[in-house]
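Only a single protein chain was left out; the remaining protein chains are all shown in position.
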Amino acid sequence: MKEVVIKTEKLTKRFGDFIAANEITFDVYAGEIFGFLGANGAGKTTAMRMLCGLSTPSSGKATIAGFDVYKQAEKIKKNIGYMSQKFSLYEDLTITENIRFFAGIYGLPNKKIKEKTSMLIEQLGLQNEAGKLVGSLPPGWKQKLSFSVAILHDPKIVFLDEPTGGVDPVTRRQFWDLIYAASARNITIFVTTHYMDEAEYCNRISMMVDGVIKALDTPAHLKEQFGAASMDEVFFELARGAKRTAD
Amino acid sequence: MKQFITFIRKEFYHVFRDRKTLLLLFGLPIAQIILFGFALTNEIKNSKIVICDYARDNASQRIIEKLAVSTNFNIEKTILSHQEIEAAFKSGKIKLVIVFPAGFNEDILHFNKATVQVIADASDPNTATTLTNYISNIVSDYQKEITGLNPLPYQVVPETRMLYNPELKGATNFVPGVMALVLLLVCVLMTSASIVREKEKGTMEVLLVSPFNPLLVIISKAVPYFVLSLINLTIILLLSVFLLDMPFNGNLLLFFAESSLFIVTALSLGLLISNSTDSLQSAMLVSLLGMLIPTMLFTGFMFPIENMPMPLQVISNLVPSRWYYIIVKSIMIKGLGFAVIWKETLILLAMTVFLLLVSFKKFKIRLQ
Partner (left out) sequence: MKTLRFLLVKEFKQIFRNRSLLPVIFVMPVIQLLIMPLAANYEVKNINISIVDHDHSSYSQKLISKITASGYFKLAGYCDSYNQAFKQIENDQADLILEIPHDFEKKLVRENKQQLFIAINAINGTKAGLGGSYLAAIIAGFNNGIRIDWLQPQRFSQSPVIEVTASNWFNTFLYYPFFMVPGILVVLVTMVCTYMCSLNIVKEKEVGTIEQINVTPIKKYHFILGKLIPFWVIGIFVFSVGLFVVGRLVYGIVPVGNIPLLYAFLSLYLVALLGLGLLISTYSETQQQAMSVAFFFIMIFLLMSGLFTPVDSMPSWARTIAAFNPVTYFIEVMRMVVLKGSGFSDVKYQFLIITAFAIFFNTWAILNYKKTS
């Protein structure tokens, strides 16, 4: 039986009268690539923020890497990585400085930091750019760099919030290569996206519509279930009646 | 035309939705009027002083009585040694010591001459000189009192009339200054922030690429602040007239016309600043750090400009609020018309044109 790294039970987030995420219940296994899909406004980001410890749930339960999301939020943060929609690297620091900073923040010892820095730069082929400010990099590089920095400290789970926005297909493909490599190292990938073709790359996906999980299975099973040829069609079937249209 | 109005409406939304900025826009001028009107003054009051009366005779008693009546002093009568005086000054407890030497009255009666010693804490030279002046005045009052018994021949008596502000109210001088200060700072700050913010977000490019004349885009950003400033000005005016009893002797229309000109000058300055920086942080810091104190000083309502060193007087000519201050005083308090302020108006006009020209030139260069 595979290890469960994320377990949620009726997780809910309310903003006044508005229920952004409604009794979300699911499990995520170690090493899997779990796609968290949905249209804009479906509640994906809200759900993910709760799992990262950025937002306290209104009700329900959740455990991340074995830690309770209400009482042990800080312990969770030691064991996860995060990459937000805006990439969140410091634009006015160099590549090397960014890597060193985040490595240090996660408590890596100095020797390890040096090791990891040169390793990462080599892996991404950024040797010539190492001393340049991140702000001067094209978006594709920034994205790959952000991901690498997010898993620098070998977290159990890495959360990716719409990581491939605004990048060309080749870069997207390269990005997903990195994700596969991480998954092979038994890092669990929790990725939200509204690109339905990326759903095909995941081990399992869940589909959120209007704050509720409407489907949860492997891409193959879902296509069978809905008699659809692509995930796009599956999404269309599920989200047709959706009422919310913006995050 | 319709698009222009759409732009303006969008800007209005931005402004009114930001409550904290509204606090600054309207709260600050009101707070300043109240403070300047009621709390801030150049007079020296409630100063703690000590009187060392070695004489204890009629003359010293009489003078002390006069001092006690004045609201300028809080008096304590003790004898202090030299070290005690120094310690008291150092602890900030007293501001001044008056010493009446023994035999004070005797000296006056027999030698027609006596001395009162004043020891002042001159770390605050203004308080020291002012208090010393107050005391000298009281002493010379006493002099007149004892002289009055033998009136002098050939009296030359000055008859003084105070013009425009017979009660010597501080507000009369401050309020026009506050108007100038507030309008200048708020307009510059807000316009530059608004434009730079758009640049930073990148939405500026969207607007520039659209079929709308970029000029209209910029003007649309300035319009809400123009309107808000006029409202602000009206509030300040109403407060000063009804709360502070300030006079308004001039032509209301002229006042608003000149004020509109000044607001445009301020907005142009904001425009220039926004064209010169790319980061919102810098735009704001330049406006706040760079302009606050200089504007306060060079407008001329806190300290007289004519007493500043020559180079500073020249610099003060560059500060638009200085000219507006003169205009407001002339219209509001002196009740004069355009004939007197045409020079200042022309200067403001020239400044506006200059600022706008430089801004647009920079804008064009940027576009290329």
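We call the chains A and B, going by the order they appear; numbering starts again at 1 in every chain.
The rule we apply is simple: contacts are C-beta pairs under 8 Å (C-beta built on N, C-alpha and C of every residue); 3 or more make two chains touch, one makes a residue touch a chain.
All figures in this text were calculated on a predicted structure; none of them were measured in a lab.
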item: Omitted-chain contact residue, chosen from A:29, A:106, A:195 or A:226; value: A:106
item: Residue, one of A:5, A:24, A:37 or A:52, that touches the chain absent here; value: A:52
item: Contact with the hidden chain (one of A:82, A:141, A:175 or A:235); value: A:82
item: Where the missing chain touches chain B, by residue; value: 18, 20-21, 23-25, 27-28, 31-32, 35-36, 38-47, 86, 89-92, 108, 112-129, 132-133, 135-137, 139-140, 142-144, 146-147, 150, 152-166, 168-170, 172-173, 189, 193, 197, 277-282, 284-286, 288-290, 292-294, 297-298, 302-304, 306-309, 312, 315, 326, 329-330, 333-334, 336, 340
item: For chain A, the residues touching the chain missing from this view; value: 52-56, 73-74, 77-78, 80, 82, 84-86, 88-90, 92-93, 97, 100-102, 104-107, 133
